[in-house]
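Missing here: one protein chain of the complex. Every other protein chain is in place.
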Amino acid sequence: MNKKGLIISGLIVIALLICKFIPASILHKPIQFSPAVSTMIVIVMILVFVFVLIRTIQGKLIERRVVFVFVGVALLLPLFMQFTLPFPISPEVQSVYDALERLEPGAKILCAYDFDPPSAPELQPMADAFVKYAFERDLKLIIMGLWPQGCQQANQSIEAAFVEHPEWRTTKEYGVDYVNLGYQAGSEFVILRMGQSFKAMFPLDLYNTPYDSIPMLKNVRNFSNVDFGMNFSAGKPGTVEWVQLAVDRFNLPMAAGNTAVQAPQVYPYVNTGQLIGLMGGMSGAAEFERLTRRMGKANTYLLSQSFAHMAVVLFIVIGNVAFIRERREKK
Amino acid sequence: MRREIPLAITFIVGVVFAVAYFIPHYPFGKLQDYFSDWFAIVAAFAIWLGALNLVKMSAIKVGRKRPDWPLSVLIIVSFLITAGVGFYEGYRGLFASQTFSFRDPGTAFDWIYVSVYTPLSATMFALLAFFVASASYRAFRTRNLEATLLLLAAFFVMLGRVPIGDLLTTWLPPGYQMSQWANWIMSVLNTAGQRAIMIGIALGLISNSLRIMLGLERAYLGGD
Partner (left out) sequence: MGFWDIFGVWLAALLTIGIISFLYKDNILYKICEAIFVGSSAGYWFVISYWDNLYKKFYLQVVDPNNPEWFVPWFGFVLGVLMLTRLFGKIGWISRWPLSFIVGATAGLYMMMYFVSNAMQQVASTILPGAGTTAAHPVFSGSLPGIIANVTIAIGTFCGLIYFFFSKEHRGAFGGAARLGVWFLMVTFGASFGYTVMSRMSLMIGRLDFLFGTWLGMTR
């Protein structure tokens, strides 16, 4: 790395260490910007965009690292702001909530956690809200995963529920109210085999307890003994495979939460009714949190998401304004 | 025999799964169950193959002192530490007085998952946020009608799916804000396009699966 890079790196490291170890008497943490400061920041960002527009029209595209810094600022600063913006609930998310509301207490839900840490910012908030809602309504959870990291992410959801409601640590019993069957390799073949017998595919749970020893699984042979399916999916294997097998072949009523990358591809299944509902990306997670009255990370992150989207849209508009102007000048 | 046996295996196994959809009873149902169980075991070995191949390639690089060979040492060390801790915690959990899973919070394996694997994997994918913004600024141009349609759809969806879209369109009548437009684009226009792609892929996949089962498509066998 050259001298300039070393100096920049050093300055960043020093700044971060100052932020970490600065005494509370100088800087009270957590930092929250007042509405006036937040408004000033928004005005400054707009002025910077005007500057970028002028430079781009002059034919001087700004360097990509400047774009990176601007996107980073657009993502970071809203985390310190206090704005809460209202937004409507989409029909697909409402359908998920309505389907869950129709379940009776004691109903068994098969939860498939098919995601890993990179997708956690989008899917973990909706999974956490779902588990809290299920525990509140006394719905029984049969957790498993087609991704190996899924069952650990599921344990994080359980732990988040227990942190918010410490009384659930004693009132919610493993094996009676929830069970974690773990992971099996095989993708769609796992679902296919589960269609005949859950026990054949998961002879032991995550903690090596035999399937037959788990009280809540006594009368659960396959999908026909489960009342509902809930899938949190980041890709393949995931929602598409669950729809193709569990829903279409074994008639399991199912809803899903997907990352925003996957959600557009799953909309046809919602339209046909193969999926009861869909929570897509962080906005879907935020809507579900609002419906279940469990405001969490998704709602906190939504302001940053808004700023980031606005930044990308403005960058595209600026680039195209310059492009159209250039084309007219050539003509 | 190097090609005939694999082709026969492909045909028999493929036919069992296809027929078992219509005849789930004995013997096809039973064979499907056996094959599904074997698939899970073979899939595990396939993962092992990938991991061991990585170690083999890294070891070759170290042995021949190729450029950046110290990084290959780091790959092998990381692999051995993670795998070693996982096996140790697994056996420790099996024989403990109160059995626990090697993945339980508090185990060394879970510590590696939370402190090493999670931040690295999450940040790798998160970097794309910056590149997508930079690429959009430099390359996304409305050169023709099709590109303009793509751009407009992206705008409506990006702004409509976050609260800022409705904030910018509060002056419109209720039911016509940006979020409603985004919903309509996703549930109607996007559904139509995705459905066309889905049906096209399905038809292609059906014909290709038949070709594979009948031995007409042999690319997966590689050369002799």
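A few comments on the model shown:
Order as written gives the chain letters A and B; numbering starts at 1 within each chain.
Convention: a contact is a pair of C-beta atoms (placed from the backbone, for glycine too) under 8 Å apart; a residue touches a chain by one contact, two chains touch by 3 or more.
Just so it is clear, the structure is predicted and the values come from calculations on it, not from any experiment.
Contacts of the undisplayed chain with the visible chains, over the whole complex, involve A, B. For the options A:Phe49, A:Phe68 or A:Phe83, the residue in contact with the chain missing from this view is A:Phe68. Panel shows chain B; residues 2-3, 5-7, 9-18, 21, 34-35, 37-56, 68, 71-72, 74-83, 86-87, 90, 102, 109, 111-130, 132-133, 136, 145-147, 149-158, 161-162, 184-203, 205-206, 208-210, 212-213, 220-222, 224 of it touch the chain omitted from the view.
Against the chain not displayed here, chain A makes contact via residues 1, 5, 8-9, 16, 19-20, 29-32, 65, 68, 71-72, 75-76, 79-80, 118-122, 148, 182-185, 188-189, 192, 202-204, 208, 241, 243-245, 247-249, 259-261, 263-265, 268-269, 271-274, 280-283, 297, 300-301, 304-305, 308-309, 312.
Convention: only the chains that are shown with their structure count from here on.
If each chain is reduced to the centroid of its CA atoms, chain A and chain B end up 17 Å from each other.
Residues 61-62, 64, 67-68, 71-72, 75, 85-88, 90-92, 116-118, 120-121, 149, 151-152, 155, 159, 184-187, 189-190, 192-193, 196, 200-201, 206-208, 249, 264-265, 267-268, 270-271, 281, 283, 302-303, 305-313, 315-316, 318-320, 323-324 of chain A are the ones touching chain B in the complex.
Chain contact summary for the complex, chain B toward chain A: residues 21, 29, 32-33, 36-37, 39-40, 43-44, 47, 93-94, 99-101, 103-105, 110, 113, 117-118, 121-122, 124-126, 129-130, 132-134, 136-138, 140-142, 151, 154-155, 158-159, 161-164, 166-167, 177, 179-180, 183, 186-187, 190-191, 194-195, 198.
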